[in-house]
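A single protein chain has been removed from this complex, and every other one stays in its place.
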Amino acid sequence: MTVDKDSKQNKRDNELEVRLLRTMMLARAFDSNLPTLYNKGLIQGSSHSAIGQEAVAAGACLALRTEDYVTSTHRGHGHTIAKGADLTRMTAELLGRETGFCRGKGGSMHIADFSVNMLGANGIVGGNFGIAAGAALSLKMRGSDAVVLSFFGEGALNQGAFLETANMAKIWNLPVIFLCENNHFAMSARPEDMLAVGAIVDRAGAVGIPGVEIDGMDVGAVFDAVQAAAARARAGEGPQFIAAECYRFEGHFSGDTMAYRDSAEADLWLERDPIPRQIQRLVSAGVLTTEDVTSMESDVKAMVDEALVQASAAPFPNPQQAWEDVYA
Amino acid sequence: MTVDKDSKQNKRDNELEVRLLRTMMLARAFDSNLPTLYNKGLIQGSSHSAIGQEAVAAGACLALRTEDYVTSTHRGHGHTIAKGADLTRMTAELLGRETGFCRGKGGSMHIADFSVNMLGANGIVGGNFGIAAGAALSLKMRGSDAVVLSFFGEGALNQGAFLETANMAKIWNLPVIFLCENNHFAMSARPEDMLAVGAIVDRAGAVGIPGVEIDGMDVGAVFDAVQAAAARARAGEGPQFIAAECYRFEGHFSGDTMAYRDSAEADLWLERDPIPRQIQRLVSAGVLTTEDVTSMESDVKAMVDEALVQASAAPFPNPQQAWEDVYA
Amino acid sequence: MPEMTYSAALNKALREEMNRDPNVFVMGEDIGVWGDGGGVFSVTKGLLDEFGSQRVLDTPISEEGFVSMGVGAALVGSRPVVEVMYSDFLTLVMDPLVNQAAKMRYMFGGQAKVPLVVRTNLGAAGGKAAQHSQSFETWFMHVPGIKVVVPTTPADAAGLLKTAIRDDNPVLFLEHKLLYFMKGEVPDVIEPIPFGQALIRREGKDVTLVATQVMLQLALKAADQLFEEEGIDVEVIDPRTLVPLDLETILTSVKKTGRCVIAHEAVERAGWAAEIGFEVSLQAFDFLDAPIVRVCSANLPVPYTKDLEAVVIPGLNDIKDGIRAVYQGKQYSRGGRAINE
Partner (left out) sequence: MPEMTYSAALNKALREEMNRDPNVFVMGEDIGVWGDGGGVFSVTKGLLDEFGSQRVLDTPISEEGFVSMGVGAALVGSRPVVEVMYSDFLTLVMDPLVNQAAKMRYMFGGQAKVPLVVRTNLGAAGGKAAQHSQSFETWFMHVPGIKVVVPTTPADAAGLLKTAIRDDNPVLFLEHKLLYFMKGEVPDVIEPIPFGQALIRREGKDVTLVATQVMLQLALKAADQLFEEEGIDVEVIDPRTLVPLDLETILTSVKKTGRCVIAHEAVERAGWAAEIGFEVSLQAFDFLDAPIVRVCSANLPVPYTKDLEAVVIPGLNDIKDGIRAVYQGKQYSRGGRAINE
């Protein structure tokens, strides 16, 4: 299955192509910093790097409107950045500061920015299926033409919540896009061992939802697929399913030695890194020079560094704040 | 999709055909008594009649061996009878007597006879999927060639537990048969409104399990399909799925006025009653005379009546017994 | 004031809230077309006709899914009222309730608001056995971030439901199967009843008795009988909401009476009687003239047959015995413990 090209409303222009690249670079730069922050003891708990998967986050979020919603997973930094969240407040949250999006209460696993309709990462695998579908139900009821995109990993497809909510999304024809990031690992588990179907999209077939399988290492392909899906959902065609094939370049979380990983397989995927690929495309098309690229790279790095500086200057919450935010 | 005739091991002989009829008659006679028992205040709580669905219970259980297991639902009398449970102890359980299968602790909704490998009705819709698949896992591990058959209604297909356990049954190639009784109602809910797939078997496709759709009003068709599925499961071909199309002739439970039911639709199904159909078949084939049939009918009625007499004579449990059976 | 059933009162409150606020909608299994037009216990009767299938959603049998969709809908501006047919099935929706709804506002640092009501019904109702008779309200008292409502009278049911719907937090609204068709007076104009305000249902000077729902009804009967028969004057308190809990009213009463009984239908061990009893024993330490008594379900699953059910679920005589025990300063226990406990 491939993307239905006809339903595309806009062609990607150069400005967009560059934004896609820049968004991926920013997400990469952000996650590249995690090990350092860890080693310095600045982050607690777990945080999960999405290095290698930036094309999915960037392509998807840039294909959405600001008023559209996304729900994310434990591996949510890229999604959050791509949806437009402020880097300093994100960093502050990871550092547990008062100025963080969650006032230091959430950390990486619960990063959320409601001001850009990013409804939150989730520590429960599969926990956001229903939240996404329910948000879509509300939007539909209230006559909004916004859509909801639910990011999730292929491992989450084995949660019963998927069947339940996708089924309801279909029978009620809800404007929700299920975007599966098949990064080929759920911790150490491989989809071929755990998913009793050949193709990821077959699982959507079980609930009658049309699915497409796309190259999740190609940011343009992701953008096109999501744009098309969003257009269909907005037009009242109901839920959509996209399986984006990608790869988790790093360990599940910091400290994962990946003893279970086959290095030959990994090498093949590392060659398909979505960032060099987009660079290559734009440079060879003459849209960017290599100098442009270098300066973009140092730009995003500077942004991430600056965010860290600013976030580090922010205070930790006052212990009394632990008692706040339980009830509205 | 139809049953794979080649995998049938035995042809149905006349003796079996008569046993199938008799089993259906017994199940019908048992459930026909429920309203009276209710009105007399002899049964508490809810019990669910499977009148109209006897072909599924009889065909399926007679196609299994004694050492094979079944799990059942809230609508489990027919399954229990067909698996070979003693009528008097069943009746005693419905009447809450000490001699009941569950010593009066379970009632209709938790009817179970472990001596014939009937692992219990279940008050939780979908609650038995995992129990069936887990039993199959244990059998496989221990090198048994018994299989497990899980009865469930089409409404249960919307429980996430189905996806989860069917998926594991498939990846681990377990000897379990998922037998969906599509009686076209889940209380007042219709499958066409609730199941986002055209064919019931498509849901099994989502987890790569081969499925057949059969006429659940034809006891022979059910027998053949289950026999074939059991043979495949026993031969190591893993989980099987059967959708038996049938109809709930009575209300969901006693007192259900069925205001939601379309009588024209019901009339069509009532004409397909599996019992007259099997009678017709056997009488016209000369296997049974109408006298034989009449005497079978009074036979089973006498059995049910006798069971009621005996069960009614049994004592209620001693209050002290409430404290027993919590822990082994 | 008109008399109506608990079920009809809930129905009225729901209808009025749906008329008042277009963001309120209801969903659940068989709440639309079942029976005489909505809901196994008729709470949603007539709503499908009045508000249409866009706001009255008959769901598939997918409890985890539709409760979690309620959370999502609440998060972006709707005010869903989701029905779970029996509270025993709360086992299936613990994740959306506990890990999502109750935590979102906190873990997102105040960004989120989850105005979700989940309605269901507690308790035994005669022969419904182990999987359709349970009372799980205590679990949710142990989960910060969710409110827990346990109304007994039709008027309270209606007024508290309005408050629940207008509350910006997740509310678990726990009805009781045996109350649905009991009647009581309900004001013509149903005003929201604030959470966290216990009611003294009967004044008395000798013993304080805290109870909810069916146990509250039995408690009132027990109090009247004991006053008549033995001159024991029992003050009966209905907390109405368990979270927030109006401990003040209870403490004030215990300080007056010096004796306290707590009755609930939930299993005794680790049930909420322990929580209230513990707090009372602390905060009224110097006022207590006798050990506190709790009258609760035995530590057993609920069996099917009548005589056994009666061993597990407390009845009128159990409550009377409990009151007499505390009055005489004796301990009270509903019978042997389960093996191996």
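The letters A, B and C name the chains in turn, as written, and every chain counts its residues from 1.
One rule holds in what follows: a residue touches a chain if its C-beta (ideal position, glycine included) is under 8 Å from a C-beta of that chain, and two chains touch if they have at least 3 such contacts.
Because the structure is predicted, anything quoted here is derived from the model rather than measured.
Chemist: If the full complex is used, which shown chains touch the chain that is missing here?
Modeler: Checking the complete complex, the chain left out touches A, B, C.
Chemist: Decide which residue listed in C:44, C:131 or C:152 touches the omitted chain of the complex.
Modeler: Considering all chains, including the one not shown, the answer is C:131.
Chemist: I'm checking contacts with the chain that's been left out. Which of C:39, C:127 or C:145 qualifies?
Modeler: C:145
Chemist: Which of B:59, B:100, B:153 or B:220 sits in contact with the chain that's absent?
Modeler: B:100
Chemist: Residue by residue, what part of chain C touches the chain that was omitted?
Modeler: 88-92, 94-95, 98-99, 102-103, 106-107, 129-131, 136, 138-139, 141-145, 147, 169, 195-196, 243-245, 266-267, 269-275, 277-279, 281-283, 285, 291-292, 294, 299-301, 303-304, 331, 338, 340-341
Chemist: Touching residues of chain B against the unshown chain: what are they?
Modeler: 69, 71, 100-106, 110, 112-114, 119-120, 122-124, 127, 129-139, 141-142, 160-161, 163-165, 167-168, 171-172, 324-328
Chemist: Please output the residues of chain A touching the missing chain, sorted low to high.
Modeler: The list for chain A reads 43-46, 96-97, 102, 104-107, 109-110, 122-126, 155-156, 158-160, 186-189, 193-195, 256-257, 259-260, 316-317, 319, 321-324, 326-327.
We take it that only the chains that are shown with their structure count from here on.
Chemist: When you take the mean of every protein CA atom shown, which chain's own CA mean is nearest to it?
Modeler: C
Chemist: Once you find the CA centre of chain A and the CA centre of chain B, what distance in Å lies between them?
Modeler: Centres of chain A and chain B (C-alpha means) sit 46 Å apart.
Chemist: Which chain C residues sit where two or more other chains touch them?
Modeler: 59-60, 62, 64-65, in rising order.
Chemist: Any chance you could list the residues of chain A touching two or more other chains?
Modeler: Residues 160-161, 163-164, 167, 171 of chain A touch two or more partner chains.
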